[in-house]
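All protein chains but one are shown at their positions in the complex.
What follows is chain A.
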Amino acid sequence: MFDGLLMLGGGLAHFFTPVSLFNIAWATLLGIVIGALPGLTATMGVALLVTLTYKMAPDQAILCLMCLYCGAIYGGSRTAILLSIPGTPASAATTLDGHPLALQGKAGTAMGLATTSSTLGTIVGIIALALIAPLLAEAALKFGTYEFFWLALFGVIISGQLTAIDDPLKGYIAGILGLLVAMVGMETLHAHQRFTFGISSLGGGVDLIPAMVGAFGFAEILGVMKRTAQARIISSGDRVIPRFSEVFQYKWTTIRSGLIGTFVGIVPGVGEDVGAWASYAAAKRVSKEKHMFGKGSQEGLIAAETGNSAVIPGAMIPTLTLALPGSAAAAVLIAAMFIHGIRPGPLLMTENPEFLYQIVAILLFSTIAMLIFGLTLTRPLLTVLQVPRERLMAVVYVLCVVGSFAITQRMFDVYVMVAFGIIGFILREMKYPMAPLVLGIILGDLLDLNLRRGLLLTNGDPSPFFTRPISAVICIIIILTILMSIPAVSKRVRSIFTRDRGDASAQG
């Protein structure tokens, strides 16, 4: 316990230097601007910034990326409130109550509450990260080849299920496509080249960063430019800094939403948008003022913003302890960590225990920066929202090209970016989620290697995959998840539960 506190103090002291504070300030501010600009998302921002932080020291690079990530998720709320367009998909739930508040002349109140809720949400998540991550890392040391195979499969399936709830089949297809992309190139067990078709550049496989820049950058540009309608900014001059009573009044909503957000963050590949929707739905269910939801409820706004911000620290829990990305942006962070020689995973707490607490410190610092910028820079951020997308997107595409080229300095990565952009755009138009695809790319190698290594260890006998206790549990969860996504099965299960409840109430 004291070791943890000491290391947290060490983490805070580590970044309490002028250079670090400067980096925190600009990265968080850049994040807020990126989040606020419709069409620029957190994942895209983080993916593009990896290039710019390539030459930095590892700790400073991760510091900048994390600050940008937090800032962008918060920044999206500004656009949601003032323009009724979510700046990033994470703030889609914020539009429901944020924009009606702005229409009622309470834009300042809405922006202020969004800022304090994001701060409090991140803090709830940070506490969970500091408490859960060391325990999970210790438990993960017991995981072997068999467990990691199931974990990789679980990650892709649960991400497919939850990011495309209206059609899990499309989520699964996206996940399988991602896993298949990971099959290209040299496999790690026997060093055999797969599906390279004689193209030497494919030997190393498809790099995650260009693929992400394509799927989240170029695809997003195509999506934004497709639309013709321009939104009108609704703003008002009321006070931005909320009263203590306004924040304190909804303390239970804040804590509940923070916990839901953190839990959603822990689930691999399920990100801020689901965190926001889940906490919004939960708040609506227990609220005393249900009828106000969707018409400018402060509680709804607080739930959505707390929920999406709490996902970030939550997502770092599996990212750091299992190397399973908790969200799409966390997938880019894993790639960035590998570039900088940091190996996330169960061994992190043994090899580099202070790193976890440095992440906690980074999140704390960026939250403070977010609070300061959010409450003070109202006017300048309003100007940012007025940038025409025609001008912005041209520059963003240039950054996508340079960003994917710069890391390995080969044109092949730029072609990968373009291909993923176009394929990603078509898939998005057909309502396929991108998160399972990305998760598939990052987990494909883990899945392939651990399955075949497990079979090699047992001389071809697959039984340990089903008989080891942890493996069996994860396997059962996977089977249940898939079964529940089949409409006929889920309908039948639901009807059993409703009947039981009906019987109980009849008896009572």
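Just so it is clear, contacts are C-beta pairs under 8 Å (C-beta built on N, C-alpha and C of every residue); 3 or more make two chains touch, one makes a residue touch a chain; residues count from 1.
Assume contacts and distances are computed from a predicted model.
*Asks:* Quick one: find the hidden chain's UniProt protein name among "Tripartite tricarboxylate transporter TctB family protein", "Glutamate synthase domain-containing protein 2", "Alpha-ketoacid dehydrogenase subunit beta" or "Tryptophan-rich sensory protein".
*Replies:* Spelling it out: the chain absent from the display is recorded in UniProt as "Tripartite tricarboxylate transporter TctB family protein".
*Asks:* Among A:Ala61, A:Ala114, A:Ile158 or A:Ala329, which one touches the chain that has been omitted from the display?
*Replies:* A:Ala329
*Asks:* Of the residues A:Val384, A:Leu447 or A:Ile474, which one touches the chain left out of the display?
*Replies:* The single option touching the absent chain is A:Leu447.
*Asks:* May I ask which residue of A:Leu12, A:Ile255 or A:Ala281 touches the chain that does not appear here?
*Replies:* In the full complex, the listed residue that touches the missing chain is A:Ala281.
*Asks:* Could you please point out the chain A residues that touch the chain left off the display?
*Replies:* Contacting residues on chain A, toward the hidden partner: 41-44, 51-52, 54-55, 73, 88-90, 92-93, 163-166, 169-170, 172-173, 176-177, 179-180, 183, 187, 189-190, 192, 194-195, 216, 218, 220-223, 225-228, 271-274, 277-278, 281-282, 284-285, 290, 308, 311, 327-329, 388, 390-391, 393-395, 397-399, 401-402, 405-406, 409, 411, 414-415, 418, 421-422, 425, 428, 430-431, 433-435, 447-448, 451-453, 455-456, 459-460.
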